[in-house]
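Structure first, commentary second.
Just one protein chain is left out here, and the rest sit where they should.
Then we have chain A:
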């Protein structure tokens, strides 16, 4: 049971990867990429969890209880915000592809010239 959260992370990552590879639509591919990223968050947060633990914030903390790993939480919180912005960039690229090439299908776009 103790590897279960890591398996969830692996499955999320692979499901997102399958979505990116099989995608017929740039917006779909962008969302699949964020699913892949969510896999890394699950892996990081699961790695930092402590059984019977509490948040690594000393203000209002209960004495005696162990604290969760703050390093992986710090990594995750910066990356969640950055992934939103990266998703915006991908959607902007999709928008441009629609406007210039008239399509959102990656395979059709490969045939568009100029």
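As a convention for this text, a residue touches a chain if its C-beta (ideal position, glycine included) is under 8 Å from a C-beta of that chain, and two chains touch if they have at least 3 such contacts; residues count from 1.
Here, contacts and distances are computed from a predicted model.
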item: Complex member absent from the view - protein name from UniProt, among "Sodium:proton antiporter", "CU044_5270 family protein", "ABC transporter permease" or "1,2-phenylacetyl-CoA epoxidase subunit B"; value: "Sodium:proton antiporter"
item: Where the missing chain touches chain A, by residue; value: 1-7, 9-10, 13-14, 17-18, 21-22, 24, 43, 46-51, 53, 55-60, 66-74, 77-82, 84-86, 88-89, 91-93, 95-96, 99-100, 107, 110
